[in-house]
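Single-structure report; data block below.
Up next is chain A:
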Amino acid sequence: MFGKGLGKGLAITLKHALAMDITIQYPEEKPFLEDRYRGSLVYQYEKCIACGLCIKACPNRVLALETFVPEGSKRKQVARYTIDRQYCLFCNLCVEICPTATLYFSHDFELTQFRREDIKVVYLPPQPSPIVPAGIGGTEAPPEAAAAEPAPAPEEADKQPAPPPDTAEGAKRERQVEAMQAALTKNPQKILAKLVQDEEAIELLAAMLGKDTKLSSKLAELMIADRDKAQKLAAGLITKVRKASAAEEVKTDEPS
Partner candidate 1 sequence: MERLILDIAHLLVSWLTGRGMAPVWADLLLLLLQWGTVLAIVTLNVLILIWLERKVSGFIQERLGPNRLGPFGVFQTIADTLKLLTKEDIIPTQTDRWIFKTAPMFFIIVAVMLYAVIPMGQDMAIVDLSAGLLFFISVGALSTICILMAGWGSNNKWSLLGAMRSVAQMISYEIPLAFSLLGVVMITGTLNLGEIVKAQDKVWFFVLQPLAFLTYFIAATAELNRGPFDMPEAEQELTAGAYTEYTGMRWALFFLAEYTNLVAVSALMATVFFGGWQGPLLPSWIWIIIKTYLIMLVFMWLKWTFPRIRMDHLMSFSWKVLIPISLINIVITGIGIKFIQGMGW
Partner candidate 2 sequence: MSLADGVFFLIAAFTLAAAAGVVLSSNIIHSALFLILTFLGVAGIYFTLDAPFLALVQVLVYAGAVAVLIIFAIMLVMSTPAHQSNRFQPNRVTLFLGTLLAGLLTATLVYIGLITQPALAPVGPSGADMIGILANLMLGRYVVAFEAAAVLLLLAVVGAIILARGVEEK
């Protein structure tokens, strides 16, 4: 009889309308993931022997490796390991070929990023912080420089959120400030380029900081805590220095 199938369909939908819902309410309820779930690709620096097999296995050139041989050693070491996650096919070929199980897929599946540069993950040697997302420092530092000199890369620290109260974070911050200060004394021009555009001003400021360690430590601390304040301080310092030097010029001019 015509209409039997229609009635049957209605009965099925009614049954399901009264039954329990099967969906997972995602942000509150996390989905169950199997052991082998392939989420984000993770690299462990300490296990890596820099053999480069994973680079060869990757079908889509997701992985990149830069090595260097430290003085007095014969073993190659990793200077920079990059995972460009946007091209990853999650095929597992790199994980399978790795002789030391350096790479693995974690269960982290929330891979979306707000900024394009955050998609790419850069691993640098673990001093001071082991994992560094490729922020401003990662993209700005030329690879040759990084290979030649395993940069302490403290500039990444500015990506950290405002200082949280707990002690672990505090200790971490202290380390960062220390590293920043070290970098400032060692290579002030490079760090200051982040604060000031003018090259001449950078030179002036670098000279000034070289004389005054107290000022440099203050600047380093500000750079970790609040980039804007550091910028203001730097700008203020430069105008001060320029005025002073102008006055000096006048003074030196006069006798001659």
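Candidate selection criterion: all candidates are chains of the complex that A comes from, given by their letters.
The criterion applied here is as follows: a residue touches a chain if its C-beta (ideal position, glycine included) is under 8 Å from a C-beta of that chain, and two chains touch if they have at least 3 such contacts; residues count from 1.
On a predicted model such as this, the values are computed, not experimentally measured, just so you know.
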Q. In the complex, chain A is touched by which of the candidates 1 or 2?
A. 1
Q. Which of the residues in chain A end up touching candidate 1 in this complex?
A. 6, 9-10, 12-14, 16-23, 25
